[in-house]
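What you see is the complex with one protein chain gone and the rest in place.
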Amino acid sequence: MNALTLVSVSKSFPSAEGRVEVLRGVSLTVPQGSAHALTGESGSGKSTLLHIAAGLELADAGRVLIGESDLTAADEAGRAALRRGQVGLIFQQFNLIPSLTVAANLGFQARLAARHDAGFITHLAERLGVADLMTRYPEQLSGGQQQRVAIGRCLAARPALVLADEPTGALDEATGDRVLDLMLDLTAETGAALLLVTHSPRLAARCGTRHHLRAGQLEQAP
Amino acid sequence: MPDRRTWVTFFQAGGRFASARLAALLCVLSLSMPVQLSAQGFAGLGTDAEGFAIPERGRALSFPEDHGPHPEYRIEWWYLTATLTSEDGQDYGVQWTLFRSALAPREAEGWDSPQVWMGHAGLTTATEHFAAERFARGGVGQAGVTTHPFRAHIDDWHMTSRAGPGEDELDRLEVHARGADFHYTLEFTAEGPLVFQGDQGYSVKSPEGQASYYYSQPFYTVTGTLHLPDGPVEVSGQGWLDREWSSQPLSDDQQGWDWVSLSFDDGYRMMGFQLRGRETFTAGTWITPEGTPNPLPDGALQFTPLAETRINGRVVPTSWQIDWPEGGLSITTEPLNPKAWMDLSVSYWEGPLRFSGSHSGRGYLEMTGY
Partner (left out) sequence: MIRATLSALLSHWVRNKLQLAMLLAGLALATALWSGVQALNTEARSAYATAEALLSEGETARLEHRSGQVSLSDFLTLRQAGWLVSPILEGRLTLGEARVTLIGIEPLTAPPGAGPALAAEDLSRFFAGHGFAHPQTLREIGPHTPDLQSSEAVPVGTVLVDIGTAQRLLETDQLSALTLGQTQPEGLRPLETLTPDLRLIPPGEGAELAGLTDSFHLNLTAFGLLAFAVGLFIVHSAVGLAFEQRRAMFRTLRALGLPLRHLTACLAAELLVFALVAGTIGLVLGYALATLLMPDVALTLRGLYGAPVPGALAFNPLWALAGLAMALGGTALAGAQALWRLWRLPLLAPAQPRAWAHASARGLRLQTGLAAALALLAMFLALRGTGLVAGFTLLAAVLLAAALTVPLVLTVLLRLAERAARGPLTEWFWADSRQNLPRLSLALMALMLALAANIGVGTMVASFRATFIDWLDLRLVAEVNVMPRSAEEASALRAFLTPRTEGILPMQRVDAQLASQPAQIYAMKDHATFRDNWPLIDPVPGVWDRLAAGEGVLVNEQLYRRAGLLAGDMLDIPQAGSLPVLGAYPDYGNPLAQAVLALPLFNEVWPETPIRQFAVRTDNATELIAALQDDFGLSPAQITDQAQAKEISLAIFERTFLITRALNVLTLSVAALALFAALVTLAGMRLAQLAPLWALGLTPRQLAGLELTRALVLGALTMLLALPVGLMLAQVLLAVINVQAFGWRLPMQIFPDDWARLGLWAALAILAAASLPALRLWRHGPAQLLRVFAAER
C-alpha cells in the first residue's frame, strides 16, 4: 500500500512574466515503509510539491492521496485532520512551539492525534539524545537539538508518512548527517514512509529511491 | 444651615466668592471713566446746550440763592485761589475748586441724580506742586452746595460759611481739602464787596456770543495752616473766589484759555483772560480798591508769552507779558513754580505768580487746553 500518492499534480503561480508552471502533471507514489528523496534546483518546485502533499497548499489539478484518503477532495478542516492523524512534517526551522517545553513539544502532536505513549516518547528522546533537555524551551536549544526534537515530535505521533523539507538545511554538515541518520533510522524503525526534500545529492543518496524535479516534471535521478 | 441659594442650587458658592467677583468688578469703570471725562475735558464745555438753560444778558443775580448750584446749567464752579506767605517769607499758592457737571439739566434725589461733582485741590511751593481730586454723584449727599448756611463740599473737603448776621454768606469762609500727602485749612475773610464780571455778571466768552454768569470776591485776606510732608506751615495772604456757571461757554473752535487774577500792591484788582481759537478773544475787569468793576472789551488786553516750560510732555507758556495800553499797564509775570501742573483726570496749569513792570503785585495764573 502507498503512504502517499500524487497523480498528475499541476501547480502554477502568478509572476511578473505571467503564470509560471511549477509542477506539470507530476505523479509519484511513496509506498509504506520506504524512503524517497526528492532533489531539484532552487525554485524547481520541490517545496511546493511537499506543501501540496501535506495539504498546506492546493494543487491546480491532479489528485493527492494520503494512504487511501483523498486529500484533494477534503476541505481545510479535513486536510488539517489528515495532517494531524497521518502526516508528520519537518521543516528547516519553525518546527517547534516556542511556548512549550521540549517535553510538551515532543508529546504535542501525539496527544493531538490521540496516540500518546509516554514510554515511546521516552524511548524516542533517548534515541535522539534529548532526554536531558526535556524541561528546556526551544529557544534554549541549538539548531541540531531543535531539529532532533522536531523529529521526535513528528515520530511520537506515529504518522504513516513523514514529509521533511531540508530538515538539516540550517545545520553544519556533521550535525546534519547525524540528524539525518537518526531520522532515517527512526522512520525505518517506526515503519513510516519518508519523503525527503533536499537540494543535496549527497543526502538524497542515502534514501532508497530518488526523484529529481526539473522543469516541473519528475525524472529518475542520475 | 444653608441659605436658600445653597438649598436651591446645589454647589452654589456662598457670598464670599460672589464678593470676590464683585471686588474684581469694582474696577470695571474706574480709571477709564475719569480718563474719558478728561478727553471730554474742556472741549466738552463747548458742546451744544440742548436741554440746558442758557445765560441771558440782563438777568440780575440774587444772593444767597445764586451762591448755590444751578443744576439746569451744564457746568458750574466754586473756585478759590490764594497767594500766601509764611512767617519765614516763603511764598505759597493754594487752590480749592468744586466743579459741577450735569449729564442732564435736572437734579434728583438718590443715585438717580445726573449731577457729577469734581473737587480739585492744589498747593504750590517754590519747588513742589501738590494736587488732588475727588469725584461724587449728586443726590446722595456725598457732595453738593447749600446756600443757607452756605456750604460747598465733596467728601471731607469743604468751603463753609462762617459769616455773621448781616454779612454775605461768602464774607467769611473756612476752607479745607486733603490729598494723599498734604492738607490745608484756611480762613477767608472778605475786605470788600462781591464784584460782577462782564455786563453785571454776564460774561461774554466769544465773538459769537457764548457767555456765562460770572462774579467774584477778589478781596479776601487769608490765614491758616498748610500741612506739607515736612510739617505744618502757618501762612497768610490774599484770596480770590470765582463763581461761574453756564451751558456753552466756549465756541467750537476755542481750544482753551489763559486766565489771570491779579492783586496790585496799591489795592487794585484785575481779572483778565484770553480765549485761544481761530481768533483770540480777550476780556477782563479792572477793579478799584472799593470794588467798582470796569469791564475791558475784546482786544483791550494783550497777552504775550515770554517763557515756556516743558511739563508732562506739554509745552506751556509760564511767563507772560500783559499789556493794557489804554490803562497804562504793562507787566511781566513770573510763576512761583513753573511746574504747577494739575496732573489729574482733567489736567491744566494753575499756580501763583508775582508780576512787575508798570505795576507790581501777586496773582494766580490758569492755563487750559495745552
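As written, the chain order gives the labels A and B, with residue 1 at the start of each chain.
Going forward, a residue touches a chain if its C-beta (ideal position, glycine included) is under 8 Å from a C-beta of that chain, and two chains touch if they have at least 3 such contacts.
Please read these numbers as outputs of a predicted model, since none were measured by experiment.
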Missing-chain contact, candidates B:107, B:155, B:187 or B:252, resolves to B:155
Touching the left-out chain: which of B:137, B:162 or B:354?
-> B:137
Taking the full complex into account, find the residue in A:40, A:67 or A:85 that is in contact with the omitted chain.
-> A:85
For the chain left off this view, which of B:70, B:100, B:120 or B:183 is in contact with it?
-> B:183
Candidate in contact with the missing chain, chosen from A:1, A:73 or A:112 | A:112
Write the list of chain A residues that the hidden chain touches.
-> 42, 47, 51, 54, 56-57, 76-77, 80-85, 87, 89, 91-100, 104, 107-109, 111-113, 137, 139, 165-166, 169
Chain B residues touching the omitted chain (full complex) | 1-33, 35-37, 39-40, 44, 103-104, 110-112, 114, 116, 135-137, 140-142, 153, 155-156, 178-181, 183, 227
